[in-house]
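Could you have a look at this structure, given as structure tokens, before my questions?
Here the complex is missing a single protein chain, while all its other protein chains stay put.
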Amino acid sequence: MRVLLFGRLADVAGWRERVLDVPPVALSALRAELAREDSALGEALAGPGVQAAVDQVLVRGEAILDGASEVAFLPPMSGG
Amino acid sequence: MRVLLFGRLADVAGWRERVLDVPPVALSALRAELAREDSALGEALAGPGVQAAVDQVLVRGEAILDGASEVAFLPPMSGG
Amino acid sequence: MIRLQTEILDVGALTAGFCADRSETGAVATFIGLARAEGGATRVLELEAYSGFTERQIALMVEEAIARFGLHDVAVVHRVGAVAPGEAVVFVATAAPHRREALQACDQLMDYLKSRAPFWKKEHGPDGARWIEPTGKDLADAERWDG
Partner (left out) sequence: MIRLQTEILDVGALTAGFCADRSETGAVATFIGLARAEGGATRVLELEAYSGFTERQIALMVEEAIARFGLHDVAVVHRVGAVAPGEAVVFVATAAPHRREALQACDQLMDYLKSRAPFWKKEHGPDGARWIEPTGKDLADAERWDG
């Protein structure tokens, strides 16, 4: 499973993309795993307005990652 | 003094521009003179939304034409 | 820039020129009014202006919009003469620091042009010609900006 970070999340973590060989069962478990490795990233992921997309679909709250191939964490968006 | 008609006023009158050697003293007198010559034009000039400009300045109601060189009658405007 | 012209409006060149060399303008809004075929009912639109007076009346509208919305720049280019379906009748562009001001200024200028700028439009179709006058909605739209 690929994990993608965008915007300031990638700056905080120092990486933009990572492949996990053993994917966590749920989004909350993935967040916990990332926070365990890097507390600054964990804090940033829990910050206001950070959304997650599983296989390019926005999810609210918890999501099961069984079979998911890509999870992206998206800080507050601003285009234009 | 030049008298200019625009839009449907010119269609009704059959002319767009005319020079008067002896200019009327006031706008109301000019309107009366034009209506006397051509009752259809007189009616059109009295129609809703018809404005007058004296020397390219919009006037409301009566205006003295002493020294004026151009009077234009403007039916409802629509650009764009 | 305020300009009346009989030639076809080159909206690409007008847009590119208006956007060029701006370092502090965050927002450009443009509006392009096109002549519609109305399913064949309109063969040509004939546009008349009062040369000199029309430009000055538009300049007054533009000054008001610049003051109200804090614009950096405005362009109004309007066709006169015969306009075929699909051709541009008017090009309005506004430049402002931020988007809402640019868009609102464009909206106001178009409302004014529709019912308060000295233009007269005749629509020529297969069943003859008719003068187009502002609708009640056009008048109400322009009144939104009054007072």
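Brief remarks on what is shown
Order of writing sets the labels: A, B and C. Residues in every chain begin at 1.
In this section, contacts are C-beta pairs under 8 Å (C-beta built on N, C-alpha and C of every residue); 3 or more make two chains touch, one makes a residue touch a chain.
Since this is a predicted model, take the numbers as computed values, not measurements.
Taking every chain of the complex into account, the omitted one touches A, C.
Touch with the chain that is not drawn comes from one residue among C:1, C:37, C:60 or C:129, which is C:37. Listed for chain A, the residues touching the missing chain in the whole complex are 4, 6-8, 11, 49, 53, 56, 72, 74-80. Contact between chain C and the absent chain runs through residues 10-13, 15-17, 19, 21-39, 85-86, 88, 97, 99-100, 102-103, 106-107, 110, 114, 141.
Here is the rule we use: only the chains that are shown with their structure count from here on.
Arrangement of the chains shown, judged by which pairs touch: an irregular graph that fits none of the line, ring, star or complete shapes. For the pair chain B and chain C, the distance between mean C-alpha positions equals 26 Å.
Each chain gets one centre point, the mean of its Cα atoms, and the points for chain A and chain B are 73 Å apart.
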